[in-house]
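As you look at this complex, bear in mind that one protein chain is not there, while each of the others sits in place.
Up next, subunit A:
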Amino acid sequence: MQSSETSSMEVEKLPPKPKFEPLKAHEISDGRVQFRKVSVPPHRFTPLKKAWMEIYTPIYEQMKIDIRMNLKARKVELKTRSDTPDISNLQKCADFVHAFMLGFEVNDALALLRVDELYVDSFEIKDVKTLRGEHLSRAIGRLSGKGGKTKFTIENATTTRIVIADTKIHILGSFSNIKVARDSLCSLILGSPAGKVYSKLRAVSARLAERF
């Protein structure tokens, strides 16, 4: 029944198909500006001050996001501009700043801005195994290794970045790499010696390197 009606309608002149341009950042949410606010933990305040320009430049210049530091509230605020190309930029910048706040370095966190599929994964030691007192301390020591070499080994083997903040562990990298790193860290927490983890990493890294 409808088909006959449309066909009758089509006999008459159809209006031109509408062309919709992609929405700009400010047009989303009806032209209102979007904000992101990232709180700054006290231990990251000084490093933020030191690395402010490195943070500010790529965000403002390349991402086209306004950024400012609210000292009183101890927060970093991000706002879209009219010429922000993509609404996801805001989120990326927010993630970038958040990663810095977790403890990653600017160079490492910068990858978040550049590469799409990078994530930050956080977990606690107690999620893996309940450790108390000295055991906990030893676990942390095992994770980092002597002079941090175990951590660096994992980072190099899996092209990730790891931050061990007391009992919290943060991993930055692609999904599969995060998985591998997480497995090694978990095995370290559970008590396997570093050598065993290394052998596993060796095998994994060779496989990872073959892939593109």
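Just so we're on the same page, a contact is a pair of C-beta atoms (placed from the backbone, for glycine too) under 8 Å apart; a residue touches a chain by one contact, two chains touch by 3 or more; residues count from 1.
The rule is short, and it goes like this: contacts and distances are computed from a predicted model.
Chemist: The hidden chain: which UniProt name fits, "U3 small nucleolar ribonucleoprotein protein MPP10", "Ubiquinone biosynthesis protein", "AP complex subunit sigma" or "Glutamyl-tRNA(Gln) amidotransferase subunit B, mitochondrial"?
Modeler: Answer from the UniProt record of the missing subunit chain: "U3 small nucleolar ribonucleoprotein protein MPP10".
Chemist: May I ask which residue of A:S39, A:Q62 or A:N156 touches the chain that does not appear here?
Modeler: Touching the chain that is not displayed is residue A:N156.
Chemist: Which of A:D66, A:D86, A:E105 or A:D183 touches the chain that is not shown?
Modeler: In the full complex, the listed residue that touches the missing chain is A:E105.
Chemist: Looking at A:P85, A:G148 or A:P193, which makes contact with the chain not pictured?
Modeler: With A:P85, A:G148 or A:P193 as choices, the missing chain is touched by A:G148.
Chemist: In the complete assembly, which of A:V33, A:A165 or A:A209 touches the absent chain?
Modeler: With A:V33, A:A165 or A:A209 as choices, the missing chain is touched by A:A209.
Chemist: Please identify, in ascending order, the residues of subunit A that touch the omitted chain?
Modeler: Residues of subunit A in touch with the missing chain: 105-111, 113-115, 118, 145, 148-150, 152-153, 155-157, 159-161, 172-173, 198, 201-202, 205-206, 209-212.
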